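Quick one: the structure is below, and I'll ask about it shortly.
Of the protein chains in this complex, one is absent; all others appear in place.
We just call them A and B in the order they show up, numbering each chain from 1.
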Amino acid sequence: MAQITSFTVDDLKETMRTCAGVNEAVNFDDDIADVTFEDLGYDSLAVLEMAAKLQNHLGVVIPDDAAEQLPTPRALAEYVNVRLAG
Amino acid sequence: MTRRAVITGIGVAAPNGLGAEAYWAATLEGRSGIGPITRFDPAGYPFRVAGEIGDFAAAQHVPSRLIPQTDNWTHLGLTSAALALEDAGADPAAFPEYEMAVVTASSSGGTEFGQREIERLWSKGPSWVGAYQSIAWFYAATTGQISIRHGMRGPCGVVCAEQAGALDAVGQARQLIRSGTALVVTGGTDASLCPYGLTAQHSNGRLSESDDPERAYLPFGVGAAGYVPGEGGAMLVTEDADDARARSAPVVYGEIAGYAATFDPRPGSGREPGLRRAMELALADAGMSAGEVDVVFADAAGVPELDLSEAAAINALFGSRGVPVTAPKTMTGRLYAGGAALDLACALLCMRDGVIPPTTGVTELAPGCDLDLVRGAAREARVRAAMVAARGYGGFNAAVIVTKTDQRRSRWHRSPRSPSTT
């Protein structure tokens, strides 16, 4: 993953799927970019797990309170993307 | 009127069958789930065969969100708990939240999950340890997850006593039913078949090193040289007998009529181990005589000296060849926390259908193991009461007696806070 320079919501979906599974009531084919992690059925542990994965694999430092500061897939993906590009 | 604990639901995840009926059919046919280890290449190891649950697909039975945050041991626990509740026709939403509880046994926790995380920690650093290690590895994970999934807010518990643990869990469950809890999911599972898990098991000196799945685990038999480890177990739904009748539970498999646990004298004491005493106390607890027991599901260690001492305990109580004895765990391997739970499930099905499953592999009894060991094929029998015996590494002994509910005499039972009469 080292050569990645842009990070999209679709990339994040893959991380979400492997780190935390998918809630039965949620369809990843829908536009979920602006649905909060909470509404997608992810608890704070799930968000921590995703954040740790992104941090370890992409080298992007994600704040401790990611769940509050970056509450949606779009917000988290953009946060990562900006730091990757920079 | 004292409450009586009956079993109304069985959920099984065993190497030779997923679901109670699939497991039971395989067991009666003598179909084994033991085979060469496939989870990793065992070439460099002194153990070659195990009872793996090959076709178990977590994805089909465990919610997607729970899979990454739990070890396989908990997947098997969640699966068998859901199957047991379904079998009991019990909808948790229909029970008061504080009157449902979960009491499970665990022998070694989420070993495979833990090995993966310790590996990350030591090869890559602390930040590589995942958020779920804190909830997946510890022994309480399965009870906690079952409680959350089914909204059970009553007095939950977790017991560790290696192979004897599930009988202690069932004993606790019975206590809860007696003191007013409406429904308890109880039993145990285990799944420590990763390289580190098996290496640790091998260090106890009791694992079979044979590579022949048919002949690797021969309890009470000539050629016994240790046991085969396996994964899986069973969960049972227990309720009060009258409550179960009142809600028209689809089936009442039997009553938990007797339970007792003892501990061996200190190593080196030269005194008799505590298994016979556990069996006697369980009989006394049930108010039964040995003659009323129709079959004994043995602990069946597969280690000659342990087999001898168990045979001696059984014979002291029942007389030489005085009771049919069986060990269907020859088809699954020893499942640790799951082992005695699966034996209990098997005993209940045995009573239901009047047929005792065989101990596979054993052709000739070892000298000194003078038992009526059901071998070769299943044996039809009238089974009104069954005893399950279990021993846990280090000195734990436990025995549970289950009886057909239609023959239970009405008896005075101890209330949870009054003194013993024994």
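In this section, contacts are C-beta pairs under 8 Å (C-beta built on N, C-alpha and C of every residue); 3 or more make two chains touch, one makes a residue touch a chain.
The working rule: contacts and distances are computed from a predicted model.
Colleague: UniProt protein name for the omitted subunit, picking from "Sugar ABC transporter ATP-binding protein", "Beta-ACP synthase", "Ribulose bisphosphate carboxylase small subunit" or "Phosphate-import permease protein PhnE"?
Modeller: Missing chain, UniProt protein name: "Beta-ACP synthase".
Colleague: With the full complex in mind, choose from B:30, B:51, B:77 or B:165 the residue touching the hidden chain.
Modeller: B:165
Colleague: Looking at the full complex, which residue from B:16, B:32, B:79 or B:107 touches the chain that isn't shown here?
Modeller: Candidates B:16, B:32, B:79 or B:107; residue touching the omitted chain: B:107.
Colleague: Which is it among B:204, B:289 or B:320 that touches the chain not included here?
Modeller: The one listed residue touching the chain not shown is B:204.
Colleague: Extract the touching residues of subunit A with respect to the undisplayed chain.
Modeller: These residues of subunit A touch the chain that is not shown: 43-45, 48, 52, 64.
Colleague: Taking the full complex into account, what residues of subunit B touch the chain not shown?
Modeller: So the residues of subunit B touching the unseen chain are 40-41, 44-46, 69, 97-98, 101-102, 106-109, 111, 114-115, 117-123, 125-127, 129-131, 133-135, 137-141, 143-145, 147-148, 150-162, 165, 168, 172, 175, 192, 195-197, 199-205, 260-267, 274, 277, 336, 392-396, 414, 416-422.
The rule we apply is simple: only the chains that are shown with their structure count from here on.
Colleague: Based only on mean CA positions, could you tell me how far subunit A sits from subunit B in angstrom?
Modeller: Chain centres of subunit A and subunit B, defined by C-alpha means, are spaced 41 Å apart.
Colleague: Any idea which subunit B residues touch subunit A in the complex?
Modeller: The touching residues are 63-69, 124, 127-128, 130-132, 135.
Colleague: Under the stated contact criterion, what part of subunit A meets subunit B in this complex?
Modeller: It is residues 18-24, 41-42, 45-46, 48-49, 52-53, 55-56 of subunit A that touch subunit B.
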